[in-house]
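All protein chains but one are shown at their positions in the complex.
Chain nomenclature is as follows: A and B, assigned in order of appearance, with residue numbering initiated at 1 for each chain independently.
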Amino acid sequence: MTMTRAAPGRLAVASVIARREAAAAVHGIGGYLALTVALVAATWILLVDVRALTIGGLLVLADPFGPSLTIALLVVALYLAVSAAVSTARDREIGTLEVLFWGPVDEISYVLGKVGGLLAAFIAALPLLFAVFVLLSLMTGFALTSKMLASLVLSIVPAAVTIGFGVLLAVGTSRVRTAVLLLVAVIAVLLGINFAYNLVLLVPVSDAASPVLPLRDTLAALDEIVRWLSPFSYLERVVDAVTRGAWRSAVLGLGAALGYAAAVIVLAALWLRRRGVQRSGE
Amino acid sequence: MIEVEGLSKRFGSRLAVDGLNLEASAGEIYGFLGPNGAGKTTTIRMLLGILEPDQGTVRICGETVRRGDRAGRMLIGAVSEIQYLYGDMSCGEYLGFFARLYGVAAAAARVSETLATVGLADRADDRAVALSKGLQQKLGLARALLHDPPVLILDEPVSGLDPHGIREVREVICRERDKGRLVFLSSHVLSEIERTADRIGIIRQGKLVYEGPVAGVAAEHGSLEEAFVAMTGERAEVAEAVT
Partner (left out) sequence: MNMPKGFRIPTLILLAALCSGAATAAQADEQLVYRPLVTDGTEYRRVAYPKEAGTLLVLASSEVVFEAYRVPVSYWPITREYLADFTAGTAPVEGTVEIVDSAGSVTTIEPVPYLTWHADGVGAGPMKLISGEETQAFYDDYVAKARDAAEKIKEYQRIVAERQAAVEAWLKIAAERPPTLPKPPPELTIAEPEPYRAYASEPRISAVTALPEGRYTVQLRGADGDIVAGSERVLVSFAPRAEAVGYVLRPEDRWTRPLVTFAPDETVYTTGKTDLFLQPVPVAEYEANQFTRLFRPQSVEATDPSLTVWVPRPQDRELVAGAELALSAEGADLGALAQTPYRVSQLPGAARGYEIEEFTPLAGAALEPDFVAMRLTQDVEATEVALTTDGAPLPGSERQIRSVTPPSGALLFLPALLPLAIGVALRLRRRGRR
């Protein structure tokens, strides 16, 4: 009657979850909307140089698409983090998380599947991003550079960091709304510290006893911590290094991103194990 | 096939399951009964390996199952009272996903087979969340059968079904029992238990107060309902206090 079969390997299980996750991302409209918003933002940045050239008649650029590509990737990374959080929280909210764990799914294969699926969707989106930049290049006359292509490819690892971050924050929450609010709050704090630090640097100080000074030093220390905690800073770091042709920095940045992604994935799995897989309210 | 020894689980100050011992064999329908809050769901979660017991062991087909034991979970097919479904999947896609998850060979054929088994062959392309409750229960049963497990654990499988639905589910359960599977069935619908189960276990306040054939206990108390009320109601508390 029955054939007791061995449990599939963790990677095989993760790939099934990843495939479903990627399919949901590709078939949903959210990803395309996010890409459009990202590219609109990128075009907005590009317009600064286009206008400067139109007005001044002369412009010198090493990498015309560097800044616009960076902003596009940051917007996409933000969407990936939110998407990961929503997908993870929704599994618990609707009860499918528990159903998965009735089968050969454990915490690490679940988290790997979630991260892998959205990462696959991100990789699938890269040619589309590139195609749009090719169109922009043809329209503006600005040259595409090999650095831009390298930035696109190398952004994959930092993208895994943002996805993992979204999963980590959501894995302990019971509701999609809670997960999104938590993610937004964390991002707001990370961005807020950086914004506050840059704002304080603009405040003129002429008195050594000014209270702005200890505030500035505190924000400097917090900003340094944020640089290591914020998943978006890894993306910025790698893309910026590639844009500057600082390949050693790019490789180091990739290594750091890889390490952080692994840490985030492990933490998410551990937290899920601690939290359990019961549906909200049970 | 299911052997539980000294199983205990505490949540804070509340002892949900208290030294539970039970045994269920292949080729039988084991009815698991108890009042609300008796510890049935907690016990089932420990059987499924998604909740860690504080004490005791669970063995499925002779293999000790612990939380996180992926191999152990391959031995079980589970159906819950409410079906948790992906909103963007059709019935066929839903089963196909789980078939791949369980590593079922020839997944597409197996999906068709299990859909036919539960009478959903013509609903493969329909969105799973759009099905009626009864059909969703059948879909859940189909999912549980995909990887051909020796043990089926069903929690309130006929809850909310109409008489036709109940009969259809009953037929599937009995067919699977006849194939040699152990069907571990938790339900409040005592008439169904009385009709389908071979043996029952009655749990009250985390302890098993009866385990044995249905026919015996029903004959002793007049009906299964009488037996259940006697063993789990206020009179049971008084009797316990006296002894």
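Please note the rule applied: contacts are C-beta pairs under 8 Å (C-beta built on N, C-alpha and C of every residue); 3 or more make two chains touch, one makes a residue touch a chain.
In this text, all values refer to a predicted model and were calculated from it rather than measured experimentally.
If you put the hidden chain back, the residue from A:128, A:153 or A:185 that touches it is A:128. Checked against the full complex, the candidates A:185, A:221 or A:263 give a single residue touching the omitted chain, namely A:221.
For the chain left out of this panel, the touching residue among A:53, A:150 or A:196 is A:53. Along subunit A, the points of touch with the absent chain fall at residues 26-27, 29, 31-33, 35-36, 39-40, 42-43, 46-47, 50-51, 53-54, 56-62, 64, 125, 128, 131-132, 135-136, 139-143, 145, 205-210, 213-218, 220-222, 241, 244-249.
Assume only the chains that are shown with their structure count from here on.
Computed centre separation for the pair subunit A/subunit B is 42 angstrom, with centres defined by C-alpha atoms. On the subunit A side of its complex with subunit B, the touching residues are 1-8, 10, 12-13, 16-17, 19-20, 24, 27-28, 94-96, 98-107, 273, 276-279. Subunit B contributes residues 45, 48, 50-51, 61, 68, 70-71, 73-76, 78, 80, 82, 84-88, 97-98, 100-104, 143, 147-150, 179-181 to its touches with subunit A in the complex.
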